[in-house]
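Each remark here refers to the structure printed beneath this line.
Entry: chain A
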Amino acid sequence: MSEAIANSDDTPGSILELRRITKIFPGVKALDDVHFDLRQGEIHGLMGENGAGKSTFIKIITGVHAPDTGEIVIDGRKVEFKSPIEAQRLGVAAIYQHVTCYPDLSVAENIFMGHEKVTGLTRRVDWKAMHGEAQKLLDRLDANFSSRERMGALSVARQQIVEIAKALSTNARIVIMDEPTAALTQHESNELYRITEQLCDAGVSVIFISHRLEDIRRLAQRVTVFRDGRHIGCWPVQEITQDKLVVAMVGREISTMFPKRRIDIGEEVLRVANLTRIGYFRDVSFTLRQGEILALTGLVGAGRTEVCETLYGIARWDSGSVLVEGREVTIEDPLHALRLGIGCLPEDRQRQGLVLPWEIGKNITLPSLRAFSRLYWMDEDRENQAAGELARKLNVKASSIFTRVLALSGGNQQKVVVAKILSRHLKIIILDEPTKGVDVGAKAAIYDIIGDLAEQGYGIILISSEMPEVLGLSDRIVVMKEGRVTAQLETANATQEQILKASMVVDATEAAAEVAAETTADGSGSGE
Partner candidate 1 sequence: MKRTVIMLLVVIMAVAPIAAVFARGAQEDGVQRHAFVFKNTGNPYGEKQMEGFADGIREQGFEPILRAPDVPTAEAQIQIIEQLITQRVASISITGNDFDALEPVLTRARNQGIRVLSADSAVNPASRMTHINQADSEMIGRTLIQAAYDMAGGSGDIAILSATSQASNQNLWIEWMRTELADHPAKYRDLNLVRVAYGDDLRDKSVSETEGLLQSFPNLKVIIAPTTVGIAAAGRVVTDRGLIGQIYVTGLGLPSEMAEYISNGACPYMFLWNPIDVGYLTAFAATSAVDGRISGAAGESFSAGRLGSFEIVAAGDGGTEVLLGAPFRFDPDNIDEWKNVY
Partner candidate 2 sequence: MAGRKVTFTENLRELGLFIFIIALGFAIQMRNPAFLRVSNIVSLLTNTSILGILAVGMMLVLLTRGIDLSIGSTIAFSGMVTALTVARYPGMPALLAVAQGAAIGVVIGMVIGVLVARFDVLPIIATLGMMNIVRGLTYVVSGGRWVSAYQMPDSFKALATGRTLGINNLIVVAIVVYLVATYFMNHTRTGRRIYAVGSNPDAAEVSGIPKRRLVFLVYTIMGGLAGLSGVLWVARFASAQGDTAVGYELQVIAACILGGVSILGGVGKISGLLLGTILFGILANALPLIDVSPFWQMGIQGVTVLVAVMTNAMVIRNTERSALRRRATM
């Protein structure tokens, strides 16, 4: 792959260049002799599996870490950052996935935090100027919310826009976006693409980091791939195929992402009828059968996760009914759900799925502590044995089950979460975005596991925003929009267009009529 490196040398118009950067943390070489260059007005994709060194790379460009060796060149001049402020001054800005927002402060303050507008003499914060400026930036990005809104009250997508506005406000010339689309739906991603392109037209250069091949293909002119802290290659996007890119990231071939298997679909295990949780979703109905993979799709915020949380006992439903194997049930809490045979792989792996500082084994057995204890007394030998078996079965890559989950890659962490579910005897498994933030290699492994699970007769509800995943894995598709089911399709006959239409297109007059109808219904006092 060395031929790819050659073209990065001294290209005229290069606004940022990193040469032979090495960064060593105690015990690990995070970056090893890495090159990178970014041209004026370019969108440069950066890809790599988790742990490839991307995060360290960003931190070096933004001045959070100093490299051990190597140099950073901006506008042809060598620079050394002593603090993030200095990088900011030279026009470098980073948009992280979610770390940088201040939920308790206003949008305007979020935009200007660190470089607030002050009045000349008294150096007091100039609120009027700040809000005015912020509103101008938001308008420029076609955002339809106010700069006075509290950041914490905004959706992820809107927060992302605020982050971009923030980058613009520093007059950034180099913007780094770290997996900006990870938490966005297709629709929101499209919006982000538009804004990013707008940025470039204005002369800003963008480093766009993403796991999603689609992002890179849509946006970037060139793409660089890192693996294990090393620079693997840099190609113009048109000249590289998807497969080649995957090989570069993973280091090996992935033959087929979605092995089509023929699985016998059995008895009905779950029937949801007219399920309603006020304010989140209403009148949701579907069924699920043994060995079936039912995809639940739609935009983020369409109520998919909320439906599943309700089925898993995290929240209560207000009306409607749930039947598990034909018997009507109430579900009080997750423990109750697990006893009924419903398991869940939650959306936010690190927050909801894992006890990060814990060992793999302890994490795996957490849902089934009862099974490994008699009168609360833990049988640790049996526990470790079972955990080891599951970890082996799912091919978790670690030296032993006493390795901390913290130290695993995203994909392996996800495998541990799956192992947790398998530690109990279940019938129904809810998978909420199982491949979110997981690198390509692990994705394939997880798809494989999902196939296996279906084969073993589990009924699976798969929530996903990735169209190929939905179409490639499921047997049937339920599409939701704004808390309602808008389409139920057999995957064999479904097309991407159908799904998108059902999840996005809003007929203005129809929507207005709905609102009117329901306001009166609420007014009539049906209540909870």
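Regarding selection, all candidates are chains of the complex that A comes from, given by their letters.
By our rule, contacts are C-beta pairs under 8 Å (C-beta built on N, C-alpha and C of every residue); 3 or more make two chains touch, one makes a residue touch a chain; residues count from 1.
Keep in mind that what you see is a predicted model, and the values were worked out from it rather than measured.
Chain A shares a touch in this complex with candidate 2, selected from 1 or 2.
Interface of chain A with candidate 2 (complex): residues 62-64, 83-85, 87-88, 94, 96, 99-105, 109, 113-114, 116, 118, 123-125, 127, 145-146, 148-150, 153, 278-280, 282, 482-483, 514-515, 518-519, 522.
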